[in-house]
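The structure that follows is given in the form of C-alpha cells.
A single protein chain has been removed from this complex, and every other one stays in its place.
Now for chain A:
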Amino acid sequence: MITTKDLTKVYRTRDREVTALDGVDLHVSEGEVFGVVGQSGAGKSSLIRCVNLLERPTSGTVSVAGQELTALAGSGKRAGKELRAARGRIGMVFQHFNLLSSRSVLGNVELPLEILGYSGQERTRKARELLDLVGLADKAKAHPAQLSGGQKQRVGIARALAGDPKVLLSDEATSALDPETTRSVLQLLRDLKEQLGLTVLLITHEMDVVKAVCDSAALMKNGRITESGTVPELLATPGSELARELFPVGGVPSAPGRTVVDVTFHGATTTEPVISKLSRTYEVDISILGAAMDTVAGKQVGRMRIELPGSFEDNVVPIGFLREQGLTVDVAAVAAAARDDENTDAARGTAGLAKEGAK
C-alpha cells in the first residue's frame, strides 16, 4: 500500500547538510498498522512527510496505493494539481492537532471537504457523520480551544478521514496526550482501521503504542531502517533490538558456568507448559531470572529469561527441545563475571527509547 524505494532526504542549511533519510526501503501492506519507532532526530518525521510529499525527497521513489507520488509535478511547498488530489486521498494526523482556532469543530472537519469540492449541505452532513464516528457528535458547535487534548485529536482524526482515505499517516499523534487518553485514541485508531479497512503508518517513540496497535514495526536509526517486519516476526528474530525493547527482560546468572537463555512465546505456545515439560523430560533444574507477558496486536506474547546448569555444550539438547516446541530461543551472551556489562547494556537500551517520552 505504501512503498518507498531508496528514499533519501538531505536538508541543506547555510552552513551544513543533514542527511535525515539515508536509503529507506519501506513496505506497508494493505490493511495493517505499521509503526516506525526511533529516537528523536532519527528521521521519522522526515520519512512520513516524504510519504505525502510535504517534503520532496532528495532521491528515491514513494508509491501510495499503486500511484507513484514522486513522479507527480510540484514540490512539497508548491504542489501540482495531481499531487494535491493524491494528498486529498491520504489522511494525516499531527502531534499538535493543527486545528484552526478560527473555525468551530464542525468547520474544521468541513475544511478538507471544501477543498474536495463538496456542496454546502453535503459537507455538513458528511462532517457530522465523521464527528459521530469519533464520538464527538455533541461538540460540533464548540471551538477547538474548548476541547481537551484527546477530543482535539479525535477532531484531527475525523478531519483526516474526510477524503475517505485508504491510508492514514500519523506523526506522534498521541505524544502530547496522557497515558489514559493515549489508550483511548489508539483504540479509536484500531477500531477505525477495522471498520474502514485503513492502512495506517504511524510514527512514535513509545513502545507501548507499538504494543497496543501495530501489526508491523520498523526501527529507525540515523536515517536508516535497521529492523522491520510483523511484530510476531520481529519477536521470533533472534537478537532483535525491537523485540528486546518491546519485552525487556533482565536477570543475571546466579553463578559462573551456567547457560542463560531468552525464550519468546507467542501464539499457541503461550498456553503450553513448556518449561515444566523441559524440566521433567531432561531432569534439569531451571531457574527463571526474569519474565514479561503482554498483549500485542490482540495476541498474547511472553518473554522469559531462564538459567540452565552447565555450559552451552551441555545444554544443546534441551535448547533444541525448546525450539522444537515452536519457541524463539536466544542464548544470552552473559556470564556472572559480565554481570555489570549486561546490566548497563539492557539499561541503555530501554533508557534510550524512554528518553523521548520525557520531551
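As a convention for this text, a residue touches a chain if its C-beta (ideal position, glycine included) is under 8 Å from a C-beta of that chain, and two chains touch if they have at least 3 such contacts; residues count from 1.
Following the convention adopted for this analysis, contacts and distances are computed from a predicted model.
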Practice task
Mind telling me which option in "ABC transporter permease subunit", "Monoheme cytochrome SoxX (Sulfur oxidation)", "Pimeloyl-CoA dehydrogenase large subunit" or "NADH-quinone oxidoreductase subunit C" is what UniProt lists for the chain we can't see?
Solution key: "ABC transporter permease subunit"
Fill in the blank from the handout: Given A:Val18, A:Ala71, A:Leu100 or A:Met293, the residue that touches the chain left out of view is A:Leu100
Handout entry: Touch criterion as defined above, residue of A:Gln146, A:Gln187 or A:Ser254 at the omitted chain
Key = A:Gln146
Practice task
May I ask which residue of A:Val10, A:Ala65 or A:Ile115 touches the chain that does not appear here?
Solution key: A:Ile115
Problem - From A:Ala79, A:Leu289 or A:Ile319, residue that would touch the chain that is not displayed - result: A:Ala79
Practice task
Spell out the interface residues on chain A facing the chain that's missing from view.
Solution key: 52, 54, 76-79, 84-88, 90, 92, 94, 96, 98-103, 111-112, 114-116, 142-146, 159, 162-163, 169
